[in-house]
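Left out: one protein chain. Kept in place: all the others.
Let's look at chain A:
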Amino acid sequence: MTMNERKTIDLEQGWEFMQKGITKLKNILEGLPEPQFSSEDYMMLYTTIYNMYTQKPPHDYSQQLYDKYRESFEEYITSSVLPSLREKHDEFMLRELVKRWTNHKVMVRWLSRFFHYLNRYFIARRSLPPLNEVGLTCFRELVYQEVNAKVRDAVISLIDQEREAAYYSRKAANWIVDDSCPDYMLKAEECLKREKDRVSNYLHSSSEPKLLEKVQHELLSVWANRLLDKEHSGCHALLRDDKVEDLSRMFRLFSKIPRGLDPVSSTFKQHVTAEGTALVKLAEDAASTKKAEKRDVVGLQEQVFVRKVIELHDKYLAYMNDCFQNHTLFHKVLKEAFEAFCNKGVAGSSSAELLATFCDNILKKGGSEKLSDEAIEETLEKVVKLLAYISDKDLFAEFYRKKLARRLLFDKSANDDHERSILTKLKQQCGGQFTSKMEGMVTDLTLARENQTNFEEYLSNNRNANPGIDLTVTVLTTGFWPSYKSFDLNLPAEMIKCVEVFRDFYQTKTKHRKLTWMYSLGTCNLIGKFEPKTMELIVTTYQASALLLFNSSDRLSYSEIMIQLNLTDDDVVRLLHSLSCAKYKILNKEPNTKTISSTDQFEFNSKFTDKMRRIKIPLPPVDEKKKVIEDVDKDRRYAIDASIVRIMKSRKVLGHQQLVMECVEQLGRMFKPDFKVIKKRIEDLITRDYLERDKDNPNMFRYLA
């Protein structure tokens, strides 16, 4: 093709072609997937410009091309570069700026090459700025004008941060050696406050967090461990010395640095655990000096122990508020710490038992805790909170129930409202199932009183139904009350009549229920005609039965008494001891030793007297501890069985470890099942054909419908 035969390119056409090339260039700069310019691409673009420039008028488009060259930059800057700069700040903005400037230079270089022919003749002829300069000027006028203030600020802020960091780094290195932890923290707090003020005064607000972060890092993060571990003034020491204010400052400062609270909370946990464990040891040591025969009884030291644990709890709950802004991490470690030591027993008594006994002492008449109503309520509230840390909640429930029964049946309960109040609190904390039986017991007593009224009415309406003595019967609903071993005590004749009369009365009320008499729980008021003066003795039914034997015999041997009463050795020894070797010697014992032996002889002590007209002769209760633990273990076996069956019924097939895990979770509210016990229950259930081991995978179990 010769020059003359060249086809004329009109402006629109030609520019459209150029635009494609410019767009390709922009894509490359923006990082879009775009292949690089080939030599051919370049030649075509260059030639298009050349042709448009060298065409004969009116198709020589030199001025237009020059303008369009400039416009290309303006368009790109306005539509892409400026928006991307505007949305960024500080350091990010600076980075973007550098990137855009670099891109711009590339764009200038390439476009200059395409439009190069203009540079050779057009520009010189018209004395216009060369293409290069045009490109750069666009950037200056559009970009620099707009961002230069922001850029300055950002750069200054960066410089400042570096300077501050270095400054504080040096300061901190000195302080950490010389200052105690509280002093160091005061200085750190001061510094941070100062920096905050300074920044808000003359730096862009977006610089503040970054700057403070740097300062915090230099002052706190770098030295955190050394600071906290300072022997005489670090975290541990502050906790030891109850420095609430310093601890609050520590919390404030360290909560701002990443994971700064971890070491603080961990030291806190260690501290609380150690304090609690020390209390346990204290109680153990005091208990070990107890006399041998009192070893199983929860004594004064254990009471003191519970009190002290409550105080410890109060103290650190206050810390939650005062020092640690109720932060969840601290609540969590507090819980873990208390769980760690609260589940250690003292002197052979589990913590469950200790808490139950503590409650008993508050709630019973003449208990060792003499407190106002308000104080009682408060203390009960606190005890219930401690229960949350005990893993054997079911054991607590059983001990509590046993003691509640004693209080209710022997009229030892000091205040009905308190009894109900603690049940409400227990219900809130542990659920309705926990307290349902106990509530039943309290209700039973109310019903029993009603029933007694009916009984007395019946007696007055039936002259021939006469028990001969004043009789009060309390009818209990079996399921609610703890199980008691019932013995077939041989009742004295007078009491036999009572039982018969009441039985007849009860038959008139209902024929569907069976009465089982628990003589071990009864009390009796006896009139004792002693020589000095007649006295009233308040004794248990067992004691009364023994004493009444002496109405027909002057002297009885141990074995005679045992045979006549039809009780076990344990019971006979206990009751004879209470009548002949304790505070009130109603019976004389031969030989006059301090313990009961099976060869002893007993006689009515006609010379007995006391300054009171009416005395209560206590019969110490049988140690319930063993039975309670046995009963709870039995209940746990059932509970575990039920839980396993429930889980397997719904899952059908389950791996061993998964089964154990779910079982532990299900039962966790009441107790922590032992892994070995769970295994044994699984094996038992396999024997009873509830489950089977999978044939192919011995670690899986299948439910057998």
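Operating definition for what follows: a contact is a pair of C-beta atoms (placed from the backbone, for glycine too) under 8 Å apart; a residue touches a chain by one contact, two chains touch by 3 or more; residues count from 1.
Here, contacts and distances are computed from a predicted model.
The listed choices are "Glutathione S-transferase omega", "Erythropoietin receptor", "5-cytosine rRNA methyltransferase NSUN4" or "Defective in cullin neddylation protein"; the UniProt protein name belonging to the chain that is not shown reads "Defective in cullin neddylation protein".
In the complete complex, the hidden chain is touched by one of A:Phe338, A:Phe608 or A:Phe701, namely A:Phe701. If you put the hidden chain back, the residue from A:Glu87, A:Asp488 or A:Glu683 that touches it is A:Glu683. Residues 655-657, 660, 675-676, 679-680, 682-683, 686-687, 693, 698-701 of chain A touch the missing chain (whole complex, contact as defined above).
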